[in-house]
Every structure is written in C-alpha cells, then in structure tokens.
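Single-structure report; data block below.
Removed: one protein chain of the complex. Kept in place: all other protein chains.
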Amino acid sequence: MEPGHTIPILGKGYVRYIDHLGSDLRIVESARISYKSPSKGVDQDKKLLTYLYKHRHTSPFEQCSITYNIKMPIFIMRQFVRHRTFRLNEWSARYSELADEFYIPTQWRAADAKNKQGSQASGNLDHAKITKEVEAFHEKAYATYQNLLQQGVARELARAVLPVSIFTEVYVNCDLHNLLHFLHLREDDHAQLEIREMAAAMRTVAEQLYPWTFEAYHKFRLGVTDRPTPA
Amino acid sequence: MEPGHTIPILGKGYVRYIDHLGSDLRIVESARISYKSPSKGVDQDKKLLTYLYKHRHTSPFEQCSITYNIKMPIFIMRQFVRHRTFRLNEWSARYSELADEFYIPTQWRAADAKNKQGSQASGNLDHAKITKEVEAFHEKAYATYQNLLQQGVARELARAVLPVSIFTEVYVNCDLHNLLHFLHLREDDHAQLEIREMAAAMRTVAEQLYPWTFEAYHKFRLGVTDRPTPA
Amino acid sequence: MEPGHTIPILGKGYVRYIDHLGSDLRIVESARISYKSPSKGVDQDKKLLTYLYKHRHTSPFEQCSITYNIKMPIFIMRQFVRHRTFRLNEWSARYSELADEFYIPTQWRAADAKNKQGSQASGNLDHAKITKEVEAFHEKAYATYQNLLQQGVARELARAVLPVSIFTEVYVNCDLHNLLHFLHLREDDHAQLEIREMAAAMRTVAEQLYPWTFEAYHKFRLGVTDRPTPA
Partner (left out) sequence: MEPGHTIPILGKGYVRYIDHLGSDLRIVESARISYKSPSKGVDQDKKLLTYLYKHRHTSPFEQCSITYNIKMPIFIMRQFVRHRTFRLNEWSARYSELADEFYIPTQWRAADAKNKQGSQASGNLDHAKITKEVEAFHEKAYATYQNLLQQGVARELARAVLPVSIFTEVYVNCDLHNLLHFLHLREDDHAQLEIREMAAAMRTVAEQLYPWTFEAYHKFRLGVTDRPTPA
C-alpha cells in the first residue's frame, strides 16, 4: 500500500494511510521471544499467529502499529478519542480557523424502535427537506463563526459556535492489538453508522498490511456476537 | 469536604466533589513499602512527602484519587478527554437529548497579539452586541436540533447540529499524580481561560483533601515556569 | 470488610485489604450520567449493572478501585506487573535489605503432559527430597547475599544473587474493570497455580465490596471458556 493512499468517507472526510510498523511476521517473531523456538517455515508461522489470536495472547500484536491521517466530523472524533491507547494530534481551532466543511448524511435515519441509542432507515423522513434545513443551518453557523472572527473575537472563543458536524483532522498511530479492539467495538451493530464507516476504511488499510492477522480476526472474532441487542 | 459540594464554573457549569481515595498519609505509607522504614511521626511523614514530590518520585501519588462530577461545555471536554489516565463516563447524546444550556463568556476576548493560539482582554469588542448575536445563534441551533427530533431524526444524527458551546457532563476519577500533571498544564498561562477556571475548581477540592501534597506542589512546581511564552 | 483484613497466600505471603473507592451503586450512578435517567429503585439499579457488565460497557466499572497490600514471590510479581493499569509501589532492594523469606510450594508439580507451559500434580516426584534440596539452596542464596553485604557490596548489586522465589511486597491500586480482566486471565486454568491463588484472594476481598458486580462476573464471564487448552 502506497503512503498517501486515501479512502473517502462521510462526504468530505477520508482515511489516509501514512505509515506502518511491522508485519504478520513481526508478530510471530516477537512471540518467539517468549517461546524461544525458531521458525519452522511460513506455514508454521501462520499457524502460530492464528493460535496467538485465537487464545488471546494479545501482546505480540502490540508490536505492530499503523499511522493514519483521518478527516472526520467532531461528533465522531469525540467517540474516537475515547480509545486511550491511540496516540494522536488534532487540528487546533485555537491556533487556526476550521474550514467550512460539515457532515451531512446521505440518508437521514430515524430513532430505532428497539434500541434507545440507535437509528434505522426510514421511509417516513423527508430527506430532501431535512438536508436543506441542515445545510441552511450550517451556513448560518459558519457565518456566525466568521462574523465573530471579523469582530476580533479570539479563535478559541469564536469556534464555540461551531456544530459538532464540522470536520476536524487527526494524525493517529494505533497499535494493532488495540486497533482490532477498536474495530470490534466500532464495527459492531450498536456503534453509530458513521464511525462504522470510518472503522471499515481503517480496516481496509490494515487488512492489506497484516493479512494473516485479519484472517484470524474474521474467523474468531466477528463470528462471535457477544454484544447482542439489549432487550 | 462533604460529598456533593459544588463549585459553579463557566456560567451553568460546575465541579462537584463526589468521593476520594487515600490521603497525604496514604502516599507516605505506600512510599514506605519501597523504603521498608516505619513512620517516625507526623513531621517526618510530611518531610518524606515533600521529598517525594520534589524529587519526582511520582508513583506514591497514584495511590490517591478523586471522583468529580463536572459539567462543562463540549469544547472544554475535548481538551479534558486528552488526559488519557482519567477514567470517565460522559452524557451520551445518542441515548438522551442534551439540555438547552450553552456557554457564553462573561467577557469576550480578542485574539492575542503575541500568542497565536491565545486570547486577551479587549476594550475594542462590543461585548453586549456579541453576546446577543451568540445567544440568538444558540437559540437557532437548539431549535434546529428540536425540529430534527420532532421530524423523527435519530438523536445520534440530530445532535450533530449542536455547537461545541453546549454543556455536557461527566463522572471522572483522576489519580493524584496525573491530576497534578493536568493542573500544571491546564492552569498554565497558555491554557484556554475556560479550562483554567475548571482546573482551579478541581484544585480547590483537591487542596482540602491532600493539603501536604499541594503545599509541595505550590512550592516546587508553580514557581518553575517551564512553558514560557513562545517568541 | 475491615481495613487490614489479611488473607494468607503462598506460605509467607498475603493479600491485605487496605481501602476501596465506590460501590456497586457508584457504577450505576456513573452509568446514569451517560443515560441521564434517574434511578428507579434498587432492583432496577442491579438490573442495569448486570446489563452493563453483560454487554461490555466497561467504563463505569473503572470508577471503582481497591487498594491492596500484597506479599508475593518475585516470580509472581513479574507476572503481576505486566498489568499496566495497576498503580503500584514495590519494596526496593536498592534501598533496604530483603528478608529471609522464600516461597516453597506445599506440593511440587511436574511438567504438564499436554500443555508445554503448564504443570500438573504428580505422584512421581519425591516431594520431601525436593523441598529439602530447595530449602538448602535458599539458605545458601541468602547466606551469599548476606556475605556480599558484609563485605561492603552495595545492596543494589548484592541482591542480584537472590532467587525469584524470594518474597517482595507491593501497595497496589486496581480499578474494578481492570481487576476483573486480571481475574479472568489469572484465575484461568492456564495461569500458574501460584498467581491463581493470589488472584482468588484478591477476588475474595473484592466480592465483599462489589457483590452485584461479582454476581454478574460469575454468571457471564466464568461460564465462557474462551482460552481452551491448546492442541
């Protein structure tokens, strides 16, 4: 995968691959430090990696990491930042102005009938009307922001009027074990659709870098639904 | 300090004391595990604590922690959450509606002449006019939010129009070492005034619970300005 | 549970309860910050806690923590310290002499026939003979240590001859979520028997402090064997 490879998400957002450390073989190699047993060839190496994943020997997967550049709306960033092992730098709205770019879903979703925090597709929503209203509001919000800046208000205060639908940007380095944990939680049916889209793009990058690991992940993790719909 | 003791901040926000673990003596006691030397009385205990702080033996201070309930605007929460050792739960706007409460500074601040990310008091701003404009905008923002909810849009999408000036609320447990680190960074001249106000309220609670520690903190830390104004 | 309550483990070791923060109700209370819904009585509170645990909403469990004072052999400490969220202070053998106290198992165990890293009870071992040999060796080790100290060798170097069976001591504060994770891993059949004994004593303390949580833990976690014997 070429550095700079970019996957568009959420309208004006993206997940961009910057760099990575290690490989499936690195995971095996670091595990062999524990076992003090030399490699017996590629088939055995893959078997060992699968064994490690299946039996939750998680530390060798921390030896790998991926650096992404991600552009996402603030309300998704607020979920993303809760993953405390991720190392990140974010666009500072104290230091520079945020751009006039907001997230608008392609399809508005209604409140979920069963899951109080969720959403579902709905034929009852007037999508065009809602989009128009929200776009008008975004315009108003950005104009208010600009107006404050022009009156001389400090950036750190003017930005307070910006809605959480506005895009921000991060540089982030995630170790592979914690990335898998993130994917498990954020590609789950209960996660908000927007972060699922972002997580899927992050996974698309990661799968090309660590194919054995993701083969194990899909086989042993996604099959197990341990976060069922609450009654 | 009584559980529930509440310090108002930032208009409608507050820092509320919920509970704490340990004391100055706990810090000394856990340090004595390392030294295997019994206490020689309260004067020596205080001297030891001061020695530990001064020479950056930080781990005994991790044995204490404070639980706060804090109400603050989202743009401050976004700074707060970057302190990754803090353990927290936050109001979910996916699960329930946010309230119609927004932060408005009592005094608007202008861009700082010297520090690109900072702000300063200014006689040139028309405070009353700006406040009126921002309040009108907040009203518009909340009405747009309510309007989306009434049309049946899921909470998780409707909330995207809310500005980062809206209040959120957290439960948070901070260990004392990392709280001191937080205070050092966030009561600094370069921190945004709003988080400095919040940090000061958190400190007011903490000082009553761990008086020796804060005596050492004020003596050895605040005196040292190691984050000077950038040229 | 009284502070100072002590459970003997591993011969001369112990797990001692020092203090704790929070309760089952604190977990519920901090979760309700997210849901913004008031308590509907104790039955509903317990039901919510069980729901949180079952569906892996782990952050409210981080609001509670327990402080232990534990005496354990160094080879167990070396496993214990790998739990990076635990906050701890340990007896420093640079600063003071370690005591003449070593771990000897009551029953020696043989290499496991199936599990390369494990052990099993065995009728083929001459327990009395082995214990005698090991006790003689411990005596020799401690005498060598004392001899080096008497010749003026610095403690930090003299201690290098001490075997990992010698006892050390820690003060440790564990948040409840990460304690449960620790117990899950270290009470597992694949964990070394000695750390299982220590984990069980830690659990005995914790179960009295957070009874609802442990009811949920036993119901939803221990039933699931997700670390089966490797083939």
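First chain written, first letter: the chains are A, B and C, and each begins at residue 1.
What we mean here is this: a contact is a pair of C-beta atoms (placed from the backbone, for glycine too) under 8 Å apart; a residue touches a chain by one contact, two chains touch by 3 or more.
Fair warning: this is a prediction, and the values are worked out from it, not measured in the lab.
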Inset, instruction - Provide the residue numbers of chain C that touch the chain removed from this figure. - result: 73-75, 77-78, 81-82, 84, 92-95, 103, 105, 108-112, 116-120, 122, 124-126, 130, 133-134, 137-138, 140-141, 144, 147-148, 151-157, 159-165, 192
Legend entry - chain A, residues in touch with the chain not shown (by the definition above): 19-22, 26, 29-31, 33-37, 59-60, 62-63, 65, 67, 69, 87-92, 95-96, 169-171, 173, 175
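The rule is short, and it goes like this: only the chains that are shown with their structure count from here on.
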Inset, instruction - Rotation angle, chain A onto chain C: superpose the C-alpha atoms of these two copies and give the value as a multiple of 5 degrees. - result: 180
Legend entry - Where chain A and chain B are represented by their mean Cα positions, the distance between them in whole Å: 27
Legend entry - Centre-of-Cα separation between chain C and chain A, whole angstrom: 35
Legend entry - Euclidean distance of C-alpha centroids - chain B vs chain C, Å: 33
Inset, instruction - Scan chain C for residues touching two or more other chains and write them down. - result: none
